[in-house]
Structure formats: C-alpha cells, structure tokens
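Here the complex is missing one protein chain, while the rest keep their positions.
Note that the chains are named A, B and C in the order they appear, and that numbering of residues resets to 1 at the start of each chain.
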Amino acid sequence: MSDTSLLVLDGLLVISLVTLAWTALAGSDARRSVILFMAFGLVLAAAWVRLLAPDVALAEAAIGAGLAGALLLAAVREQSRQPLPARIVSKRSHNKPGVNIALQWAVSVLCAVLAGTLAWALAHALNSAPQNALPRAVSANLEASGVSNPVTAVLLNFRAYDTLLELAVLLTAVLGIFALGPARPGYQSAGPVFDGLARWLVPVLILTAGYLLWVGAHAPGGAFQAGATLAAASVVLRLAGRHQIGLPQGPALRVVMAAGVGMFVLVGLGLLVAGRPFLGYPPPWAGGLILMIESAATLAIAATLVLAFLGGQPRPLAVRVARGRIAATPIPTGKPVSPEGIRSTEPHAAEACHRIQETQKRC
Amino acid sequence: MIDVLSALLVLAGVGFYLTGSIGLLRLPDLYSRLHALTKADNLGLGLLVAGLALHSQELLTVLKLLLIWLAVLAASAASAHLIARHARRQETTS
Amino acid sequence: MTELLIGLVATPLTGALVTMLLPRFATSVAIAAGVLTTVAAGTLLYGVGTRGALGYDIGGWTAGLGIALRADGLSALLLMMNALVMLAASVYASAYFSKTAERARFWPLWLLLWTALNALLLSGDLFNLYVTLELLGLSAVALASLGNKTAAVQAALRYLLVGLLGSMLFLAGVSLIYAGYGTLDMASLAHVAQAGPIVWPALALMTVGLLLKTALFPLHFWLPPAHASAPAPVSAVLSALVVKASFYLVLRLWLDVFAEAVTPAAASLLGVLGAGAVLWGSWRALRAERLKLLAAYSTVAQLGYLFLFFPLLQALPPGSARDLAVGGLIILALTHGFAKAGLFLAIGIIQQRSGHDTIRELDGTAQRLPATTFAIALGGVALIGLPPSGTFLGKWHLLVAAFTTGQWWWVVVAVIGSLLAAAYIFRVLGHAFGHRAYPNQPVAIAREEWPALLLGVTAAVLMGLAGAPLWRLLEGGA
Partner (left out) sequence: MLTAQWLYGMSGCLIAALGLRTALLHACLLHRLIGINLTGAGVFMVLIAVAYRGAGMPPDPVPHALVLTGIVVAVSATALALALARRLTAEQIND
C-alpha cells in the first residue's frame, strides 16, 4: 500500500496517541491515568507496526504497555490499601497559590518552547536527504552478523555492547529494589474464571516466549520480547494468587539474574582470549553464540522483570506436604496480611495519589 | 463473489464495533456497558476475522487469525468477569 | 594495549557479578577487582602518555556501525582519578559496612557504579553514552538509598526523577543528531557537525540534561539532600566522581565534538551560571549546620569554578595559552575529586564515632581523631586553593586566562568564592580544635582513616606537583 492511502490511518493513530497522552497526564485519578497510559502504549505499538518497526512494537506492547502498566497498577492498588495515618492527610501542601500559578505558567511556556525547538530541528533534519550510510552498512554486513533480522543484528552484534550495558541497567534496578525491602505480599485467588484463563494462558505464553526467542534471528522477536512474555506468564500466575510462579530460590535465583550479563561477559572475554576482539564473533559461529547469549538473556530479563513486579526479594518458601501433594507457601515474615485487610473497601484511587504526593513532599 | 462476502463480513464486524462503542458511551451503568462492550467486540472481531480469513490465501494465516480471535475472546471474558466482580464487591461492602 | 579499554569496563562488571553470586566473599572479591581496575587505569594512563590517544572497536566493527571506545589524555586522567578515589573508598567501605547482609547489597551496586563511570569516560558513541548515563544514575540512586533512613530514600527518589529527566533530554538531543547526521560516533560527528538548526537545539538539549545531572546552579536543588544523606563512602563518590562524569561529557561536547557550534554568548551563559554556583554554594556551605551538608554545598560551589572556564576558553585562540587554561580546568576537577572524597570519608568517621555531624558540637574532635581532623584540614586546603594544592594551580590559570582575555569579572567571583571557602573550612576547624583533653592516639582506626588521609594528601600536595607531567599528557593525548 502506498503512503497516501494510509494517511487516514496515520491521522487516526496520531490523534488517538496525542489524546491518550493528554488524558493520561491530566486529572488526578492515578488508576485512570495508568490505564490510559497502558492504552497509549498499545496504540503506540500499533503505530510502530504501521511504521514497519514490528520488533519495537512487540517490545512496547509487552514491556512498555504491559509490564510497566502492571507495575504502576500494582503501585496504585497498594497505595489505595495503606491504612491512612491522620498526620499525613492533614499535612496538605502549603505552597502559596500565586507562586504555584506563576511556576506552572513558566514551566508550561518552557515545555512549549521545547516542543517548538524540537519540532523545528526535526523538520530541518527530515527536510534534508535521508542519511542512508548506516543502514547500508548494516545490510552490507548482515551476512557476517549470524542473523538475518537486521534489528537483532544491530542489537546483538553490531551494537551488542549497548545491549550488555542495558542488561546491566536492568540488573542494577533489581539489586536496588532488593536493597529496599521484601516483596509485596501475594494476591488472593482471583476466582475460577481468571484461574481457568491462567491455566490456559500460561503454557501459551511460555510457548510464545520460546518461539519469539527462536524466531528473533530472522523475523521480529528476540530476547527482550521473549523475556517480557515469559515474565508475563509469571505475573499472570501471581495475579491468580499462586505462590509458586516459576522463580527459582536463593542462590539459583541470583544465578538466573546474573545470567544475561554473565553470558555476555563470558562470551566477550572468551573471544578476547581466543584472539578475537571483545564480542567479535567469528561469522560461522555468530548465529550460535547470539542464540546462546539471547537464551541466557531471556531468562535473566524474565526473572528481573518479575522481580521488579514483585517489588523486592521474594520471601523464602516453606515446602510442606498438604493433602497428599506438595504445596509451597511463603513463611510469614513481619505482619501477616489478613484476607479482611485485603478485601476491605478501597478508597478512591485519587486519594491514593494524594497519599503518594504527601510521602513525596514538595519535590 | 468471495470478495463481496468478505467485505460484507468486515462491514458487519465494524458495525458491531460501532454499536459496542456507542453502548459504552451511552448506557447508564457499569454492567450494561460491560455487556455492550464484550458482546459486541467479540462478535465484531469474530466477523472481522471471518472476513479477513476469506480474503487470505494461506491456511496458516487463517489459523493465526482464529488464534487471535480465541485469545481476545478468553481475555475479554475473563476481564469482564473480574471487572464485574470487583464492582459488585464494592457495592456489597459499602 | 588497546584491550585495556574494554578491560576497564569488563573488570568491575565481572567483579559485580562475582560479588553477587558469592556474597560471603564479596569484600575480598570487590577489593581485588578494584586493585585490578586501578592497575589497568594506571597502565592506560602510561600508555596514553607514551603513545597518545587509544581506541578500541568493540566486536571489530568500524566505529559508526559498531561502538568504539576511546581514551585520550583527558579521559585517561579522569579514569585514574576514578580508580584511586574508588579504591580508597572501597577500603574505607570494607570497614564501614560491617554486617554481611549490608555488604551483600553494597558491593554489586558499587562495582556496577564503577563500571558505569569507566564506560562513560571511555565511550565514543552518543547513544552508548545515554545507556552509561542511565547505568550510572540508577546505580548511584540505589547506593544513595542504602542509608535506608526516610531522608535518604526521599532524596534518592528525587535524585532518580531528576536523573531520568536529564537522560531523557540528553536522548532527545541524541535523536536529533541521528536524524540530521545519521551517525552516533562522536569522532565522525566532530568532522561533519556544523553550527545550524540541527546542532544548536540538539546541543542545547543534551547540555541541559547533563547540567541537571551535574547540578549546576540553579539546577542543583537535588544534590545537597542526596549527597548529605547517603552512606559516607557513597557520598564521597557521588560528590567526587558521579557529578564529574556528566561534567566531563559537557566538556567533551563543547570543546571537542560540537566545538564549531558553540557561540560566545552560550559560553558566557555557562560562566554566569558557574559564578552563581560559586557564590550561592559557598554561602550555603558557610551557613550549613551539618558537616555533610557543608561538603555537599561546597560541591555545588566547586563545580561552579569549572564552568567559569567556558567563556575564557571560548575567547582564547587555539595555542599554548588555551592549552594551559584547559590544563588548569582539569587539574581543578581532579583535585576537587580527591579533596571532596577525602573530606566525605573523614566526615563519615566523625559521624560514626560521635553519632552526629553537627558542626557546633565538634569540640574535641582534633584530640580524639587527630588523623581524621588532619584529613579534613588537607581537604580544606585544597578546597580553598592554598598552595601547594592542585586547586591553587587551577585557579592561577583561571586568573591568567581571565586577565589575558580581559574578562576580569570572573576573577572577582573566584576571589569571593575562595574567601567564603576559607571561612567555611576554618569554621569547621575552629570547632574541631576544642580545648578538651583526650587520650592521644594519632591514627585511631587505620582502615578508615588512611584512605581519607591519602586522598587529602593527594589533593593538597601531590596534585600541585603533578602540574608539569599533566600538561604534557594533555598535549600529547588530545
């Protein structure tokens, strides 16, 4: 199809994106904003399919909209359940309204200037002839990269060093989260319908993850999309109220977390010892080495994303034999969470928002 | 002939989508909106998928389309159930 | 030789993984990784000194398609400072964190921070720099929150949000550059980038993002709480190294990659903000009630001096006068790194021994902790800029450049800043040298006091003597 015939679709997508972004940002109801943000992510994924970026679209749908949304929603839910200390509520912001309005105007003008400059510079860049030297170099060297999907070639061969550091960023975030405290308590069973869905969905998700990992070499997919899908399977189990969600325990968990960066460094240093440059795969081996790195990275990405969703180090499980089958339940640490506590009425989500605001003070 | 049928199916699907969206906007309470949304979207997507399947050349594509429909069916049924249950709990506790 | 460049990233990264997998041996593994990294940094400095700038193409792909690491005199010197300060702070931290659980949390993040610092200084690719900035930001935030008190967590959260905004602005600039020039390799950009409607907005966005991370006045609001509430070894490297890393990038972009596009007005704007930082930071340091807060505001002020050089460098024609000024700028940055790290470590000792760091109640510290007090004094000498400290050399060249270019007003700022620095340092020492008598023991706690002392000596004495070889290195390596 030609570009002009897609113009209507383009217009619709762009209008929905801007509207969704605007409505997600306006207002004070946190839950509403998060849901709109997730919708924005899904429409963005559609826009990226339209712009012939299916790899990115998959990642955006799974990570940008899916897992980031799940993280934010879990935060909203938790905030709206906290018992409300009177002191925090009474301490509303006491900024002078005049100063606030001036500040709001100043920042708004600044952002408008920013949008204008960005757009102006972008218009100049788009008006000049497109820079095709780099994409040409990518396709010229695709043969030697070991994979035929150019995005995977860039991610895991030409710019593999970026991906290595990116996995280090993911690891850093989880280590930082671990240092802040234990995981949030688990969920109750969400009822038979969701349970049935989970039973059906989880194997499909695991299968899809394996497929995405494998297919990434020559078609849209790869370690990040696969890892996110695998993580989604665990998150679904968690939401269904299961205690065992596929995460290993103790030292094994640390090994899985470190696997992505570890495999990268091992391969890189191994090649260095063998007289090749760091991460300079010999072309006949490149495909295999990339798949090896991607497999380890998929597990590490899945584990770290799940741990980020749990919000801390999972509590150790005590295995006990119940009704003839092995059941694992978390050893209670700290205050036990009563089902009543969970089922109690939820204050409006906007209130949750204010509570976070107070904890944040004037920042 | 097949083209006409396919176009009719797609159009019907779009019609259901439109009805569902109007229902979502106009109906008075959560349950009826949910009803409008899930029923219409499932049927709408089903007709859309059927129309596109008629249009496609390969069996694999047809299977993929069918899978999409089934996945959406399951997800929308489960989420409609969860939303409705949550709403009813809130009513009974408050 | 060039493998050293990737080794400087891979060593601390591997160390981080090993400390994570073997928490029981974390301290020894981390110190070993630290020593190795320091040796590598020293060898690299020697290599750059003898052979000139070095480069390494990762994966063997030519820069542009792949990512290149590069080290010249400037980055090799900063890498060396990083290594020395990180190593000293590591030895200190091995005593500071006593519980096994604390250590297991601390060391992996610490080594990831070191990885990020090295990767940032070596990177030759704009997008790779964005990733290293994020790695640096997240590891710094995670470490800063280890204080685990409400104040520390709150400051860390604000630090994270500011850092994220900074990186987003930087990334927006990088996107514009890619849209306009189709490459991210800084060396090729230096050849093709021209002043114009693409480079100006891009450079402005990247610079604002980096200034937010460097905490240049008036974007410094997040720094004092974050640096003052973190654990002592973390405060030391946040103040000495982390803000310096984003400053290094500003320097790289303005003097190297996009030098063509920089206008005198833009450089003067940075100078004015620098002057604001010197005056405001020094004033707030003088008024601070807690030692750590004083040190944090002093960082705001000292970063300001570095920005005073920008209008001068813009006005000086290429030649020996400009090279001398660049050298002065770098020696100022290096000395501040050593001095501030030593100061924060010493403050940490006082805080741990007496349970507080209130300046009014320091009475008798000089008798109880003579070595610690001496370390504070040495750091103070360097912060004020008394001879023979490196700061003295740096400020001297600032003055020379200011008079050569006829921009004498920067001299006034520098002099007022130095007087204020003298006032806040002597205020601390005045309280510390109380008259109460205590049993005398020169170095009370070796593993914590020696690192602080050595950093102080480096800043106050060695950096002053290092002037000549340093300039040679910069000329050869640039």
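What we mean here is this: contacts are C-beta pairs under 8 Å (C-beta built on N, C-alpha and C of every residue); 3 or more make two chains touch, one makes a residue touch a chain.
Predicted, not measured: the structure shown is a model, and the values here were computed from it.
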| item | value |
| --- | --- |
| Touched by the hidden chain, restricted to displayed chains | A, C |
| Of A:Ala53, A:Leu253 or A:Met292, the residue in touch with the unshown chain | A:Ala53 |
| Residue of C:Ala172, C:Leu294 or C:Ala432 touching the missing chain in the full complex | C:Ala172 |
| Residue numbers in subunit A that touch the chain omitted from display | 1-4, 6-7, 10-11, 14, 17-18, 21-22, 24-25, 28, 30, 33-34, 37, 40-41, 44, 47-48, 50-53, 55-56, 59-60, 63-64, 67-68, 71-72, 74-76, 78-79, 82-83, 85, 88, 93, 103-104, 107-108, 111-112, 114-115, 118-119, 122-123, 125-127, 130, 132, 134-135, 138-139, 150-151, 153-155, 159, 162-163, 166, 169-170, 172-174, 176-177, 180-181, 184, 224, 301, 305, 308-309, 311-312, 353-360 |
| Touching residues on subunit C - with respect to the absent chain | 127, 130-131, 134, 137-138, 141-142, 145, 150, 153-154, 156-157, 160-161, 164-165, 168, 171-172, 175-176, 178-179 |
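In this text, only the chains that are shown with their structure count from here on.
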| item | value |
| --- | --- |
| Which of A-B and A-C has more C-beta contact pairs | A-C |
| Touching two or more other chains - residues of subunit B | none |
| Subunit C residues counted as touching two or more neighbouring chains | none |
| Touching residues on subunit A, where the partner in the complex is subunit C | 114, 117-118, 120-122, 124-126, 128, 130-134, 137-138, 141, 157-162, 165-166, 168-169, 171-173, 175-176, 178-180, 251, 254-255, 257-258, 261-262, 265, 268-269, 272, 276-281, 360-361, 363 |
| Touching residues (chain side subunit C, partner subunit A) in the complex | 3, 6, 10, 13-14, 16-17, 20-21, 56-61, 64-67, 105, 108-109, 112, 115-116, 119, 127-128, 131-132, 134-135, 138-139, 141-142, 145-146, 148, 153-154, 157-158, 161, 172, 176, 179-183, 196-198, 200-202, 204-205 |
| In the complex, subunit A residues that touch subunit B | 190-191, 193-194, 196-197, 200-201, 204, 343-346 |
